[in-house]
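A protein chain is absent from this complex, but the other protein chains hold their places.
In order of appearance the chains are A and B, and numbering begins at 1 in each one.
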Amino acid sequence: MLSLLTERFSSGVFVIMNAFTQVMGIIWRLLPFGYLWNLVPYDRRRTIFPLLLIVPTVIIILMVVLYPLGYSVYVSFTPLNMLRYEKTFHFEQSTMWRNYERLKDDEIFIRSLKNTILFLAVTVNTEFVLGLLLSQLMARVTWGQGLLRTILMIPMMFAPVLVGFQFAWFFNASVGLVNNAMTSLGLMQLNDPKPWLVDKPTGMIALMIASIWMNVPIMTIILLAGTLSLPNELYEAAEVDGAGFLNQFRHITLPLLRPFILIALTIRSLDVSRAYDIVRIMTNGGPAHRTEMIWTYAGRMAIRSNRYGMASAISMAGVILGILFTLYLFRQLVKSRVVY
Amino acid sequence: MRKKIGLLLAVLLICSVIVGVPGKQSTVRAQDDGPQYAGLDKDLSGITIRFAGIGGQPYEAMYDSFKVFEEATGAKVEIVFLGDGFEIDRYLKQNYAAGTVDFDVAWNHTSFTAQYVDFVEDMRQYFTEEELAPFSPAILDAATIDGKLTLIPRHADISAMHYRTDLFGNADYQAQFESEYGYPLAPPTTIAEMYDMAEFFTNVTKDTDSPVYGTQFAGKEEALAGRFYELLVANGGNYFNEDWEPIFDNEAGVATAQWMRDLYENGYIPPDTPNNIWPEVAQNFCDGKVAFYLEWYGWYSYFQDPNSCAVAGKFGLTRGPVGTAGDVHTGWAGAHAFSIPKDAENKEAAAQLIKFLTSERVAYEESQLGLLAVRGDVWGRLIAEAGASEDPLAVPRLELAQQQIAEDFFTPPLFADWISFTDLWFPTLQSIMLGDVSVEEGLAQAVEETTGLMEDLGYYD
Partner (left out) sequence: MLTNAVRPYRRLRQTIYNIVAFTILIIGALPAVWIIFTAFRPGNEVNIRPAIWIPHRLTLDAFEKLFGGNTDVAAAVPVRSYMWNSIRVATLSTLIVLILGTMAGYAFSRFKFRGHTLIFLFIMLSRSIPGVALSFPLFLLMRKYDLVDTVHGLAFVYVAVNLPISVWLMDGFFRQIPPELDEAAYIDGCGYWTAFWRIDLPLALPGISAAAIFAFLASWNEYQLASLITGTPDAKTFPVGLYDFTSQFTVDWRGMCAMSVLMIIPAVVFVLLTQRSMIRGLTFGAIKG
C-alpha cells in the first residue's frame, strides 16, 4: 500500500507539475493580461497580485528540486543498485528502514558526520571572525578603497573546483608550493617533504584553509557594507564620552551589525555544500576515511559503488543538516528583523 | 624518405627471417599492403552514429580519424560524451540503468565490462571469426562473459617493471648492495628483492643531491586495489575463491599488505602515496625521484621524451616480479575497447565504425603514440619498424610486452561489482599502510565488509 503511494507520489508530482506548466503556457498565450487583470475584483487584487509574482519562481523550484528530492527520498528506502536497476528499484515495507539502520552502525558514516560538522563549525566561525576583523579594518582605510575591495574579492571569483585544484597543488608533497617555500626558507629538508593532505590533522586543516580562503571575502563584503552604513554620529558621541576602540566595537558596532552578521551567515549557510567540490578534489575523503564527509561518502557510494539507495540515505543526512542549519539562522534573522 | 627506406629494409629483414628465403614477392607485398582500414565497405549515407567515449590528449588522434570514416561511408559521427575513465563510466551506467541510451558506440574496458554485460550486444553477431582472428585471444577471452563477447579491444596495457639504468648500473652501488644483501644488484625479479632494493636505494641516495625513493605505487582507488591484486596473485593468493567468498585475509594477503605497510612506514615510497594516482606516480618517475616501480607501457613515449622527462634514455624495462608463489609474474592488465549498447539505434553502422576504429591502420597509427596494440598484424609491423629505430629500447620493449601479454596477462576478477568492491576495500588498505589498524585487523575487517557487500548483491543466493 505504502509502496504504491510513494511510487505514485514520485511520478505523480511530476505529472502535476508538467500539467501546470502547460496550463501556464496556455495562459501566457491568452494575452492580454490587462484584460484578465480587470476581471479580478478590486478587493481580491491585493492577494492575487503577489501570488502572480511568486508563481513562476515556485514552479521552477518545484520542477528542479522537488521531483528529484521526492525521488531521492523514495530511493533511500529501496536497495537501488544502478547495475541492477530493474531488480532493485522497488519498495518493500519490510526492508524500507534497512539503509538507515545500517547507517546507524556504520562507523564511517558517523565519522563523516562528525567531520562534516567539525569542518562546517570551524570554517564558518573562522570565516566570520576573519571577516569581521577585516571589515572593521577596511572600513577605516582612507585611500584606495576601490582597489582594496577588488583585491578582496579576487578569491570570491575562483570556482570551487579551481580552488580545490590549486590548493591540492599547493599542499602537494613533492612539487607543492608549501613544501617548496618551507624548503627555501630552510625549515624542511629537501628529501623529507611533509605529506600535508595525508597526515592526520593537517589534511582536515588544509581543506579548511582552502574553504576559508574562498569564503572570507563574501563575509567581509557584507559586513563591510553593514559597517559603512552605520551612522557616524554614534561614534562621534562615543568618542566624546571617551569610549575606546574596544568599547565602541562592543557597544555600538556589534549590536548594530547584528542583522548583517545574520545575513552573511545565512548566505554562507546556503552554500555549505559548495565545499564538496574542494573536498572531492583535494582528498575525496581519503586517505583511509580521514577527511571523509557526508558529501564525499555519498558521492562515492553513488558513483563508484552504484549503491544509489544507500547513497540517497546518506545524503538525506546532508539534507537534514543543511535544513537545520538554515532554519536556525533564518529564525535568528526573523527575530532580529522584528527588533529593528 | 629515409625512414621509409629503413622501414622497408626492416620489413624485408623480418620477412626474410620468417620466411627463410628472401624473395621479391614478399617485398612487393609488404610495400603494397601497408596497414589497411576496415569497415569502409558499406554505404551509410544519412546515418548519424552517436559516440560516447573517453577523452584525453592521447586519444585525439583517433577522433581525428573519424573524418576518414565519414568521407568514405557518408555517415556522420556525432560525439555525445567525452570524459575520463570514471566520468564516462558514470555516464554509461546512468544511461544504461535509466534506459536512456542515445548512443550507438560506447567506450568499454576489460576492468569495467562486467558491469555492462546486460546492457551491451554480443560482438560476435557483428564480427566474423575471420575479423576477430587478428585480435589477441587472451584479451578476447577476458572480455567474454557467459559466452558473450562484450567488446572489441582497441589497445591494451599491462604493468611492467620500469627501472633506472643509471642507478642499477652504478658500480659503487652494485658493490655496496652485494656486500650488504649478499646477491648482485640487478632489476628486481621477486617481490622480496623489490623490498631490499627499495630500502637500499632510499638509504644510499638519502644524502646525495638527488635523493630517490626506492619504489612507489598509486595509493588510492581502483589503482591501489589493482596493484595489491597483482602482488597478491604473484604471492599465490586471490581476492575471491570460486564461490565469490573473499579470501584475501590469508597468508598471501597478510604478506602483501605487510609489504606495502613496511614500505610506507619506513619511507621507501613517497610519503604522499595514499593521495597519489596515475599522473602523480608517473610524474615522480619522470622527474627522476624513483628508482624502480611497476608502471603501464602507455607512458613510454612520455618518459622517453627528453623535453618532458629527466629519465629519458636512463631507464629500462623488464618483466614483472614473481612472488612467493614462485612462477606467477605480476601482470595486471586491461584494454580500452568499444561496445554496442543493446538499445542503440544503428547497430550495423556502429559495428562498421568499430571495425574502422580497430582496423589495422587506425590501431597501427595509435600504437605509434606508445599505446600497446591488441592486433597481431600490427605487432609484426611495429617490431619490424622498431628495428630501424634509434631507440635501443624499442625492440626489447615490444618483445617484452608481447611476451607479457601472452604469458602474464590477467584482468581483475570479472564480476560486475569490481569497482564497487575496490571502493570498499582501498580505504581499509590505506589505513593498514598508514598504521591506523594492524594488518590482520584491517584484513579481517575488509573481508567482513566484503562478505556483507557480496551478500547484499546476491552472490551467495
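The rule is short, and it goes like this: a residue touches a chain if its C-beta (ideal position, glycine included) is under 8 Å from a C-beta of that chain, and two chains touch if they have at least 3 such contacts.
Small disclaimer: the values here were computed from a predicted structure and weren't measured.
Every visible chain touched by the undisplayed chain in the complete complex is listed here: A, B. One of A:T78, A:S211 or A:S269 touches the chain omitted from the figure, and that residue is A:S269. Contact with the chain that does not appear here is found for just one residue of B:E87, B:D166, B:E193 or B:D262, B:E87. Taking the whole complex into account, subunit B touches the unshown chain at residues 52, 54-60, 79-84, 87, 91, 94-95, 98, 100, 279-280, 282-283, 286-287, 299, 302. In the full complex, subunit A touches the omitted chain through residues 14, 45-47, 49-51, 53-54, 56-58, 60-61, 63-69, 71-72, 75, 134, 137-138, 140-144, 146, 148-162, 165-167, 169-170, 174-175, 177, 179-181, 183-184, 190, 193, 213, 216, 221-222, 224-226, 228-229, 231, 263, 266-267, 269-270, 272-273, 276-277, 294-295, 298-299, 302, 308, 311-312, 315-316, 318-319, 322-323, 325-327, 330.
Simple rule for what comes next: only the chains that are shown with their structure count from here on.
Rounded to whole angstrom, the centroid-to-centroid distance between subunit A and subunit B, based on C-alpha atoms, equals 40 Å. The residues of subunit A lying in touch with subunit B in their complex are 79, 81-85, 108, 172-175, 190-191, 193-195, 197-198, 283-289, 300, 303-307.
Residues of subunit B that touch subunit A in their complex: 86, 90, 93-94, 96-99, 115, 118, 206-207, 211, 219-221, 270-275, 280, 283-284, 287, 289, 416-417, 419-420, 422-424, 427-428, 430-431, 433-434, 436, 456-457.
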